[in-house]
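For this view, one protein chain was removed and the others were kept in their places.
To keep things simple, chains are lettered A, B and C as they appear, and every chain counts its residues starting from 1.
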């Protein structure tokens, strides 16, 4: 009867409001507190008409809860999370503030010195497919970035098995909700519609956690990763294409090797509720609103390269859905609870 | 424990697959049989990867069920429905084949003679907001068209109350999923993207049921309705704008009248679970994937006209969701069962 | 050899940059000066890569030119235009600041008192199809709004001929470039994509000029116009649907009347280079980038109403293209000069 009480810090961004959408129908918890900066005092359903049934009022500070999500931007999130951790509230932080194990990564990639480096060791990187057990016992889970979720899931089986060379190219295509709800010329409709472009060629921040996690799967030789994100004109969805040469002596470069590769991926993700290895290239559209990642690995037989494509909804498996998956694990609930709705298609 | 068994005839069109999406998570029924023409023998989840968890195989003919949805095109649907009715299977027909009370409407609007005119009287027009009680006891429910749902809900309170003149303009804007999954040049991406156009200026078939239902609310004077549908470049959603002069002696043409009008609509839809009267113009985006119709009535004070705007998802409240709402009523289930998920936004 | 020198005030908004695109290829004039607020000092082609061939630098103030376009926002534009007029530079003002003949319209519709009401009489409303001769001799042309261009052209033949009742409904659907380059939540990609909505139900400012111009065509009885603009998810294009009852004793309400109506429109626009009366409903896509307005008039035979649909590109015939058409007339150039490129399709 006494469901755990859940709070969302900054419920008025796209990740926050997506958490609210998913939590309001979650049978195992109760969403009791949401905060926001600009809209404090209003009903959540006033600001977001699709949540009109929710009776929650946006607060300036979080009420007491059993577990909190922080959907604050990076750097600001740590300031919200640290006091909660000290008072022993469990937290899923959706920002990048606790994803990196090495505190030196913060000045290098995020332009700030980490205010609580001791928590970085304690924090668990919240990709359940790699860290399920630690997540269950964690007080602080650092929810992965949207790009890293698709990229790491696409490459983990190959890296872990040692079947590819460490030289890896990751080319991602994202919809515009990934850029958040803050206004910018690049996300202005007339600019973004009918446009595709690459950005962050000098190194996107998410690369740090991609390197970290793939290195943990296989420390030597260290992966040499080029990651280039692209904006394409859709609202939701990330499609990631990964490329790497097959290592000599591993998977054979022929039709049989293609089958073997597919089997290796299927074995790796056997029993995973939210990863589906597929025999044809996936479509982001089939993930719209759902906590699912489709992965299609194959071999370019002409060149002997692994080509692997993953598709997910950046706001669900790439953010809010995965955060709830982590919450379920932390609270001892069935992992799929509240996350079973299929994608909305077409 | 013994949940009613449900079937879908033609599950491979957009309405059929949307029924499957909603039914697979419905706690009160069991989807046990789906049919399709081109893909018979395949798993539904093979054809539609977002439904990969569903174990159903597409059949050529329906297995025995307690209630069947027909998502066949008009004219063909009657051929499927009539035998089911004879064998006392309850049916929600999503085609137009049993919507018109007057058999003469079929040759006039749909170019065929109705094969079972006696069923037209028995069939109930499945707009729960107007016919809830009859639906509950019906063996055959004719699910409204997508345009009529938005148009009738937008105008019903005003027509019923007699506050407008019978000269009504209805201007609707629909996304392209309304045109179905069959290929045509008009729904070819490169043609439809970045395009808006009007069509069916000679009279869209859905006008027949709009006239029928609004006339039943207020037979005299008969409404004189112009209905023009437009295609706009989005996948889901219908926005309908209705216009009519306020009748003399009714609602006053001033700010107070605007409030009075809003209250009249709120009273009309009080306790309706799937209609929300709102004080600002609604957005189709807030209905994406959800069984909801937003309605905003106001007065053009310069001309003394009612202007009313409704927004819904053509595949949910405009088709599959409303069909399930009808099913819930027919089976004595709580009307909201399986239809409570909020829209996916943004 | 000495081509007239042309300037653009505020070349960095969408209308300004569209003027630059069209003028840079115009054989009869020379674009010599462009101003902008935020980007002064940069090359125009730096800010807008599609104009990289243009050698113009964005200035803070206009150099001496023979004719200037003001693409400033309303209220601010008058401040730029008045001094130019005083120094006898000819001006096409694309803002609303000189469109209304009645100075009282400015506080009522635009929330400011007009700083130079005496110029309102002198200014010519720049719709060449109605005011070609006055435009040719004008020093100051007020370029029509994007909505009014489509609405007035759609209704002018019917109003002028007196074949419709004065009760008129105008329902317009616009792409998002019409909202300009300034950022707002409503034009944020993730909000605007896959969304349609109505706005300005209390009365859009463009209504004032629609009433003014249609009244000038037929002062009595005064038209009673409801105008509702809608946002649909495309970059360019306005589709306008007009509705009015046919007046008794005019066009017959039958197939022959439909032909008669079409002929009346064809006669009205005979020899117009940028209006094309068509026998099927037009598509905004066929106007992309071109100075053209398609118009399709027909009769709803059930109700005896005129239904007329127009399509144009809001940035071309709805703004920059029409402004150049006006410039051509003012400079005695052939009206089509620089405006002959067909639309880019698909």
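Going forward, a residue touches a chain if its C-beta (ideal position, glycine included) is under 8 Å from a C-beta of that chain, and two chains touch if they have at least 3 such contacts.
Just so it is clear, the structure is predicted and the values come from calculations on it, not from any experiment.
Per the touch definition above, the residue from B:177, B:196 or B:325 contacting the chain not shown is B:177. Touching the chain that is not shown, out of C:61, C:107, C:202 or C:342: C:342 (per the contact rule at the top). Chain B residues in contact with the hidden partner, per the touch definition given at the top, are 14, 175-177, 179, 181, 183-185, 187-190, 192-194, 233-235.
Chain A meets the missing chain through residues 167, 169, 171, 173, 175, 190-191, 193-199, 201-203, 207, 224-226, 228, 230, 232-237, 239, 241, 243, 245, 281-285, 288, 296, 298, 300-303, 305, 307, 309, 311, 346.
Although one chain is not displayed, chain C still touches it through residues 14, 17, 21, 24-25, 48-53, 177, 193-194, 235-236, 276, 278, 282-283, 286-290, 294, 340-346.
Assume only the chains that are shown with their structure count from here on.
In chain A, the residues that reach two or more other chains under the touch definition are 14, 177, 194, 235.
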